[in-house]
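Heads up, one of the protein chains got dropped from this complex, but the rest are sitting where they should.
Right after this comes subunit A.
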């Protein structure tokens, strides 16, 4: 089975941890323990193909700016999250793509832009169009979701899997076509 390492990035308070928790623990667990080895691992089936995601969520450690490089280095796909209720968090991630590309040393990095907390539409500060525009400039997909209401959460993670599959295939193709030439 394929295994992917996904890094969740974004400022503090955008609900990253809630998003991850919602994804990795869809059932109610009596003893909830994030310190166990496979806590952040989950199997997901996308387009008939099962794969395992290992999530690295940076929630709680956003202050450790010196560690961001390492997080990015460890990841294969990136879920960049902002909160639709805060313009500031949207602003914070504007140059995230450039950072990821720089660390990974390649333009072809699977990224997904996510606007969280869409259940709080009455407090919305970032319009869907703004999110979409940024995603277009990054040439990556975009979703809005609500971790609280479990709305679009699995879709989000399925989307990043598709993106990773797509980028992998593309680079494989380009390699094979290079070798052909």
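Simple rule for what comes next: contacts are C-beta pairs under 8 Å (C-beta built on N, C-alpha and C of every residue); 3 or more make two chains touch, one makes a residue touch a chain; residues count from 1.
Rule of thumb we're sticking to: contacts and distances are computed from a predicted model.
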Chain left out of the displayed complex - its UniProt protein name, from "KLTH0D03212p", "DNA replication complex GINS protein PSF1", "Large ribosomal subunit protein bL27m" or "Rap guanine nucleotide exchange factor 1": "Rap guanine nucleotide exchange factor 1"
Residue of A:49, A:88 or A:106 touching the missing chain in the full complex: A:106
Residue among A:25, A:49 or A:87 touching the omitted chain: A:25
Subunit A residues touching the omitted chain (full complex): 5, 12-13, 17-18, 20-21, 25, 30-41, 54, 56-67, 69-74, 102-103, 105-107
